[in-house]
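Here the complex is missing one protein chain, while the rest keep their positions.
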Amino acid sequence: MKPVNQKAWFLVLPVLVLVAISAVIPLMMVVNFSVQEKASNGQFFWMGTKWYETVLHDEKFWGALFRSLSFSAIILAIQIPLGIFIALNMPRKGWGVPASLILMSLPLLIPWYVVGMIWQMFGRVDIGLLGVMLKDFGYNYVGDPVDAWGTLILMDVWHWTSLVALLSYAGLVSIPDAYYQAARIDGASKWAVFRYIQLPKLGRVLTIAVLLRFMDSLMIFAEPFRVTGGDPAFLSIELEQKSEELGWASAMSIIFFLIILAISWVFYAVMTREDADVAKPESAS
Amino acid sequence: MSRGKLSWLVPVIYILFLLTPIYWLVSMSFKTNAEITGGFTLFPEAFTLDNYAKVFGDPKWRGVFFNSIFYVLLNTIISIAVALPAAYAFSRYKFFGDKHLFFWLLTNRMAPAAVFALPFFQLYYKVGLFDTHIAVALAHCLFNVPLAVWILEGFMSGVPREIDETAYVDGHSFPSFFTRIFMPLIASGIGVAAFFCFMFSWVEYLIADTLTRSAATPITSKMRAVFEQQGGTDWGVLAAAGTLTIIPGAIVIWFVRNYIAKGFALGRV
Partner (left out) sequence: MARIDLDRIRHAYGPNPKSEADFALRLVNQAFDDGGAYALLGPSGCGKTSLLNIISGLVTPSQGRVRFNGDDVTNLPTEKRNIAQVFQFPVIYDSMTVRENLAFPLRNRGVKQAEANQRVDEVLGMIGLSGIAGRKARGLTADVKQKISLGRGLVRSDVNAILFDEPLTVIDPQMKWQLRAQLRELHKRFGYTMVYVTHDQTEALTFASKVVVMYEGEIVQIGAPEELFERPSHTFVGYFIGSPGMNVIPTTLDGASMRLGAYSAPLPVAPRLRGKPKLEMGVRPEYVRIGAQGIPATITRVEDAGRFRIVRAMVQGHSITAISPEGDELSADPHITFDPKGVHLYADSWRVDLTVEAAS
């Protein structure tokens, strides 16, 4: 059991200071701006919740939020099963292991701006491989919003599926052989093996993956801005474009942040509750 | 565990899918702008190294590459240095508020960069650190430190406490024990954490761009400038610069490939 030692706070102090400065102060600043308005003489004065009300009543805000959530839902629906499927089929032994791990990690290591740029070039109907191939089908992400969405989704899948696959792979390789052997002895079908042995082990890993991907997909700023130059209006882009109106932007930031905080709390609660289950073993009477 | 004989096809097809846009970028980097915009060629016909020559020859390009690498390294060092004692505390001790602190730390990892961009800008401007490498390095700590603490705590918990106690019995002071005995034991954990710090800081765009103007700007800022310049986009140079941004990542992952494999096996996830 871990001993209690309040002096451990000294060890944690550097982290606390660093993160607090990076997080708390800016956050307070944003909250500050969100309840003030700049008058023409440069002075700030108290506005109360006016900005929040404005944002929450703004149709465009809800539209952008809805679009962001739909985008998240779509890519999660693609990336999670796809990532798991790839992980299930990745080699476990031999040279294929480091080769596939390295190659699959590549998209994750490219600066986000460059990812957007790659896909912008890739999808252009004049100079891009994808664009040229699909040109005859009427594909053009510049003018057509459906094509734009499709390209963004494809880009995100290309960029991030590897994260899900690698996390799932880590979960899968930690399953000892004995489980598979016992399943053979029990006469279990491949589906039963997946459902009762692999999926439960993946559960914890997937929660992390879903959380990370959900957060990131709500706030991808660089990539869609690059690919389509600001269209369709995603939530993050609204923020950028309205930054002159500090109060409005700040209120929206806070609302945005609270949504994310609420969702992470839910995920975290689910994750730690599962851990608590395992930590307290009971013996049979 | 039985898998189909063709299961290797799945990762192969997926990897081909991943490599195709990258191939396109690389092939563009070896073409002249004339060839790129002229007709459509699958493979560079007039193979040229001009684009790379332009990038390597231009001190501004070299400068931004240096900037990126510099603040990323700074960030990795600071994040790990700060995270090590904290992770040790979380791993070995119970103290007032420890669970809540840990959770709060993790939530910062989820913080949306867009929300913090503007306040960061104002904050670092006020303290006179605007447009410096250290500013970007510190700003990225918001995201990397929680991650590093999380990863390191996991690896540290795998080292039995008896080792600590034996070291104290043998007469080590805490710093001596930590640097000479403990750190070598969690070397792969440090490797994994450093890798993730490097990775995140290297790829992040918004904050790095916001906090810099000319002295410490990352590569991606310059790329955007070139992209949006009037008078035609210099596709070749952009492709070359883009390709060069992939290389550090590839090198780093090549070096840590064994640590990653070991990290997986230890089942931290």
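Labels for the chains are A and B, by order of writing; each one numbers its residues from 1.
Going forward, contacts are C-beta pairs under 8 Å (C-beta built on N, C-alpha and C of every residue); 3 or more make two chains touch, one makes a residue touch a chain.
Because the structure is a prediction, the values reported are computed rather than measured.
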item: Visible chains in contact with the missing one; value: A
item: Touch with the omitted chain, as defined above, among A:V125, A:L163 or A:I197; value: A:I197
item: Option from A:V146, A:A178 or A:A262 whose C-beta touches the chain left out; value: A:A178
item: Chain not shown, touching residues in subunit A; value: 176, 178-179, 181-182, 184-189, 192, 196-197, 200, 277-278, 280-285
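The rule we apply is simple: only the chains that are shown with their structure count from here on.
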item: Chain centre separation in whole Å, for subunit B relative to subunit A (CA means); value: 16
item: Interface residues, subunit B side, partner subunit A - complex; value: 1-3, 7-11, 14-15, 17-22, 24-25, 28, 36-37, 40, 42, 78, 81-83, 85-86, 88-90, 92-96, 98, 101, 103, 105-108, 110-116, 118-120, 122-123, 138-139, 141-142, 145-146, 149, 199, 202-206, 218-220, 223-224, 227, 235, 238-239, 242, 245-246, 248-250, 252-254, 257-258, 260-261, 263-265, 267-269
item: Subunit A residues within the subunit B interface of the complex; value: 2-6, 8-9, 11-12, 14-16, 18-19, 22-23, 25-27, 29-30, 85-86, 88-91, 96-98, 100-114, 117-119, 121-122, 126-130, 132, 158, 161-162, 165, 167, 169-171, 173-174, 180, 190, 193, 204-205, 208, 211, 215, 218-219, 221-222, 226, 236, 239-240, 243, 246, 249-250, 253-254, 256-257, 260-261, 264-265, 268
